[in-house]
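Scroll down for the structure; my scribbles are underneath it.
The other protein chains are all here in position, but one chain of the complex has been omitted.
Let's turn to chain A:
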Amino acid sequence: MSRPADIRLVIVKIVLFAACLLPLAGMLWDLQQQNLGPDPVAALEHRSGDWALRLLLITLAVTPLRQLSGVAEVLRLRRMLGLFAFFYASLHFAVYLFIDLGGFWRQIFSDIFKRPFITVGFLAWLLLVPLAVTSTRGMMRRLGRNWSRLHRLVYPIGLFAVLHYVWLVKSGQKIAVREPLVYLAIYLLLMALRLPWRRWLAALRGKAA
């Protein structure tokens, strides 16, 4: 028996799924139309990276959104958003490894060990793998309390992904660093919203009284 609320959720999920595919569709379209400019590899790298990071931050926004709005159903969109973040991160990695580096793929090892921006990017992607693998309902049940412990990894992952972007900007480029700093600010805000402000405020009031 499906209640109207369930149907609404299914519709929202379908719309969200389609929306999450739009960036991919845009990339494929521009690729087919040769709209990606003289250096299409760089364009694909930037767009897939941007969307991986955006979706990761949107995923991180779900819990605060639920708390602020009181709508519990938003939690049920979280897995899809997280998996799409992983999807775009993997696409991003694949473009770098197979199209950008191509025959020079062995360079990835020195990149990971020598270049802090790649190190943290790779770490973010690597840590996303166990989260994606354990995102099924069965895994949730099997892992029990450990599931939420494991999935707390998303906090450092978010930080690594933001640092990856902040650090790749050429030094001296004060404007270019503006956009990654906006992402950093959003990340910090989303983390701050998770702090137990209410309890702290109550405690403060308790002390004052």
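One rule holds in what follows: contacts are C-beta pairs under 8 Å (C-beta built on N, C-alpha and C of every residue); 3 or more make two chains touch, one makes a residue touch a chain; residues count from 1.
Rule of thumb we're sticking to: contacts and distances are computed from a predicted model.
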{"item": "Protein name as given in UniProt for the chain not displayed, \"Gluconate 2-dehydrogenase alpha chain\", \"4Fe-4S dicluster domain-containing protein\", \"2-oxoacid:ferredoxin oxidoreductase subunit beta\" or \"Protein-methionine-sulfoxide reductase catalytic subunit MsrP\"", "value": "\"Protein-methionine-sulfoxide reductase catalytic subunit MsrP\""}
{"item": "Sole contact to the chain not displayed, among A:D6, A:D39 or A:E73", "value": "A:D39"}
{"item": "Contacting the left-out chain in the complete assembly, out of A:L68, A:I99 or A:L188", "value": "A:I99"}
{"item": "Residues of chain A in contact with the chain not shown", "value": "31, 34, 37-42, 99-104, 107, 110-111, 114-117, 167-168, 170-176"}
